[in-house]
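With one protein chain held back, the other chains of the complex are shown just where they sit.
What follows is chain A.
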Amino acid sequence: MTTDETKPEDFVNKRGGDHSHIKGWGIDIDPKNDPTYPIKKRTDEEIRGYTWERPEQQPVNIEVLHSVERPNITAVFGTSKPPRGLSGMIRRQAFKKSESSYGRWLPLVLADRIDMVEGVLEDLSHGHIPNIFAERGWNAEWKYNRKSFVLKAATAAAITSAAFLLLSSNSKSKK
């Protein structure tokens, strides 16, 4: 399944033809004027378009969102995490926009954050309570940066205690 908003036949380059009627066409061609050297072994094969013999297509057994800037799914692709849930719905909408659009990338960031919540729910549904301390690698902070770690923990505890006391006193004064 794809969410293609463009069709393969939309992608055409009408390049080429006879330019002999254009006075001076090509008289200043300089093959040495190539800032891509030596990164690109220039053959300009792409001038012939998307015509190369493609590798065999990987079977598309999962939902693959693909860019609207290309006509197809690439011959191979990753299958790590297909879109899911609310985050997946947002991703499907985002992929209707081009890669040059904020309308594509900002919703994807939003989807990532929602996916994070979905990930916690997924963990809980499997009976796994995420160990935030371990997942954030705070063991290393304790090991290599203990003074800062203790200071931050003490500061957080002090702020939390102060907030609790403040709220408690406000609550009592209202009564």
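Descriptive notes on the structure:
The definition used in the following text is that contacts are C-beta pairs under 8 Å (C-beta built on N, C-alpha and C of every residue); 3 or more make two chains touch, one makes a residue touch a chain; residues count from 1.
The definition used in the following text is that contacts and distances are computed from a predicted model.
For the chain that is left out, the UniProt protein name among "Zinc-dependent alcohol dehydrogenase", "Fe-S cluster assembly protein SufB", "Ion-translocating oxidoreductase complex subunit C" or "ABC transporter permease" is "Zinc-dependent alcohol dehydrogenase". For chain A, the list of residues touching the undisplayed chain reads 35, 38-43, 45-46, 48, 50, 52-56, 58-59, 64-67, 69-70, 72-81, 83, 87, 91, 95, 99, 102, 105-106, 108-109, 111-113, 115-116, 118-120, 122-123, 130-132, 134-141, 143-145.
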